[in-house]
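A single protein chain has been omitted from the complex, and every remaining protein chain is retained in its original position.
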Amino acid sequence: MTETTVAEQRRVEAAVPAPRAGRLRRWWSNPWRKPGFLKAVTWGYLAWSILPLFVAILISFNQGRSNSSIQGLGLNWWWGDPSGSLFRDPELHVAIFQSLRLSIGTMLITVPLGVAFAIGLDRWRGRGSGTANFVMLLSFVLPEIVLGVAMFLVVVNVLEFLNLGTVAQVVGLVTYQLSYPVIIVRARLLSIDKEYEEAAMDLGAPPRQAVRRVLLPMLYPAILASFTVVFADSLDDFVTVRYLSGPASSEPLSVKIYNFSRGSPTPAINAAATFLLFATTLVVIVGYLAYRYSTRGQHRDELTALGQV
Amino acid sequence: MSRPAGSAAPARVPKLRRGRDAQTNGVHYPRWYWQSFAAPAIAWLLVFFLLPLYTVLSIAFGTVDPILRTPVPVWQPWWWTTAHVAEGLDKTFGLFQTVYLRTFGYVLVASAICLVLGYAVAYYVARYAGRRKTLLLVLLISPLWISYLMRMLAWINLLQPDGYVNRVLTFLQIVPEPVGWLEGRGITVILGLVYGYIPYMILPVYAFLDRIDVNLLESGRDLGANPLSTFLRVTLPLSRPAILAGLVIVSLPMFGDYFTNTLLSGSPSTTMIGNLIDDSIYTAGQQPEAAVLILILMLLLLIPIGYYLRSTARTAAAR
Partner (left out) sequence: MQHPRERRRGMSRREFLRRSAGSAVALPSLAAVLAACDRPGETASREQINLLVPRPDSPVTLPMNGEPIPTDTPIEQGADLQIFNWVDYVWKAIVRRFVEENAEHDISFSAVTTFNNMEEAVAKLQAGEIEADVFFPTIDVVPKLAVAGLLQPLNHDLIPNLEQNVWDVYQNPYYDQEWRYSVPYTVYTTGISYRRDVISDDEIYGMANPWEILWDPSHRDRVGVYDSYRDTIQTALLKAGITDISTGDPEDLGVARDELLSMLDVVNPRATINGSYKRLPQGEFDLHLSWSGDIAAGWGYVPTYTRDYYENLGYWFPEDRRGPVDNDCIAIPANAPHPRLAHEFINFMLDFENAMDNFSWVGYQPPLNDAQPALLTETEGLYSQVSGWAEPAEYVLPWMEAAVVRQSDFDVGYRQAPLSPEADERWNDVWQQFKAGVTTGG
């Protein structure tokens, strides 16, 4: 709507040729012109937000050891250096694999749990649903350190069968991420009327089939969005996995970056982070394209759902 | 909805039930049907969310093993010891008061910057972006899937004494000599917090501004108000719920943040609440103290969390 209004306005203005002398004055005195100041602020913010990333990527191609200034370009830290480069250093491989392992594992558990939870919460009429909803929102809104420390204390002092390590990390991540699919799916559920399922059941389908064959396919976009969001978010999670990490093999890349920043980082860590960045970007692009394909012709609730909550 | 005439009878007919199921327009679900969907997640949250929170309580009110200095959780509330909690509360108003006040200060300033800057950006993208809207949206959302640690790493690289920020500043003569950004300055930590969390302000505000009925805004113009007046009297009041929601979403994680300070400063003069918790969790015999700090943190955040939960419930009910 905004676009048509502005476009309209422009068309109107273009139709009337303006006298040269008065153009500047008209531009200045038109209170509804596009604000250049806001535009500058926006692009300035985006530069501030994104450019450092490019510098970090650039440094991964640094020839020397420095993390702060470029001393020539080369693939030294990607596969040149015999022991420290990304390709040759098993420590970085382990970290990258651990990051991927954690996010895939978390994604596979969180989304089914969350989708089922969302459906249940949406349809549940009665006592208890408010409480369940409250607990879920609480897990969304508490600072992550609360959850991380609580899980650490539980794993170390209570759940003795659970050791710090990959399993504990996945458990912690699932708990932390559970609210995301719920929120996303519920947004879509709001626009799905019950009459489709009821029609199916009138035609004789048992409730389980009605859900599986009618409701779930309508939820595919939301489920897809949930997978992508949970994957991307748990890939670079730091607080929870750090507290729940055990031996070196269970430290994902985010923890390694943190530890190395306090030690002696080489540009190899930039290379590892860049690698993971490309992997994530790929997944997000694929997920987004699949989402667009599955929602062609429909209103896209999920993106704004994340904003509105 | 009646069955079309002449169709065969279905293989199974759901049994008729009374009571609760009668609410669902004649379609009959088994009892506890929808609850069963939610049950696995509820069980999960019970064991892995509520139980850990209760463990925090039991450790805060528990004791410490004398030799190994490990915490001993006490599960029954009637055996709880208040030594650690008393000490924790004592420290809150004594030793740690500076840290709490400092954290509040940082979060306040950082949230304010997030609000002003974030609102401006969201406003522009929602209303004036035109063709570039999708591109801008993608760029705005990108921090959410780019590793936070990697972005911080980028800043650490840039803020070194011989990093590019200092080079540009000294080249442009804005500062006479390189500034020690990473030498324990509050401003660096605040800007780090802004950098990390501002996307969480932009998105809710954008989502809201995107959905605003333009007619409302146009009405102000039609009535002769200039843009500034329209903004102050129409747009801003309308966006209040989105602003508050954004402020809450942005400030809550900031209270628990500790790694921004560790990475960008490392000086005790910028310690935040999160650092206190992080330091004590790994110190022998101090885990009960960490637990108490967590409880105090949750208590402090009760009001913003409560506000947030209430407003979410309200919007959900309104739909």
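First chain written, first letter: the chains are A and B, and each begins at residue 1.
Everything below uses one rule, namely that a residue touches a chain if its C-beta (ideal position, glycine included) is under 8 Å from a C-beta of that chain, and two chains touch if they have at least 3 such contacts.
This one's a predicted model, so the numbers in the text were calculated from it and none came from an experiment.
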{"item": "Chains in view touching the one left out", "value": "A, B"}
{"item": "Full-complex contact with the absent chain, from B:T55, B:T188 or B:T271", "value": "B:T271"}
{"item": "Candidates A:Q9, A:Q209, A:S249 or A:Q298 - the one touching the absent chain", "value": "A:S249"}
{"item": "Candidates B:P40, B:G130, B:G285 or B:P304 - the one touching the absent chain", "value": "B:G285"}
{"item": "Chain not shown, touching residues in chain B", "value": "62-70, 72, 74, 95-96, 98-99, 102, 160-162, 180, 182-184, 265-271, 275-276, 279-280, 282-286"}
{"item": "Contact footprint on chain A, counting only the chain that is left out", "value": "66, 83, 90-91, 94, 156-157, 163-165, 246-249, 259, 262-264"}
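Throughout what follows, only the chains that are shown with their structure count from here on.
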{"item": "Computed distance of Cα centres, chain B from chain A, in Å", "value": "14"}
{"item": "For the chain A and chain B complex, residues of the former touching the latter", "value": "1-3, 5-6, 31-32, 34-35, 38-39, 41-42, 45-46, 48-50, 52-53, 55-56, 59, 66-69, 113-114, 116-117, 119-121, 123-126, 128-130, 132-139, 141-147, 149-154, 157-158, 171-172, 174-175, 178, 182, 190, 194-195, 197-199, 201-204, 206-207, 232-233, 235-236, 238-239, 243, 253-254, 257-258, 261-262, 265, 269-270, 273-274, 276-277, 280-281, 284, 303-304, 306-309"}
{"item": "Complex contacts: residues of chain B adjacent to chain A", "value": "1, 3, 10-14, 20, 23-25, 27, 29-30, 33-42, 44-45, 48-53, 55-56, 59, 70-71, 73, 117, 120-121, 123-128, 130, 136, 139-140, 142-158, 160-164, 195, 198, 203-208, 210-211, 214, 218, 221, 226-227, 245, 248-249, 252-253, 255-259, 262-263, 274, 277-278, 281, 287, 290-291, 294, 297-298, 301, 305, 308-309, 312-313, 315, 319"}
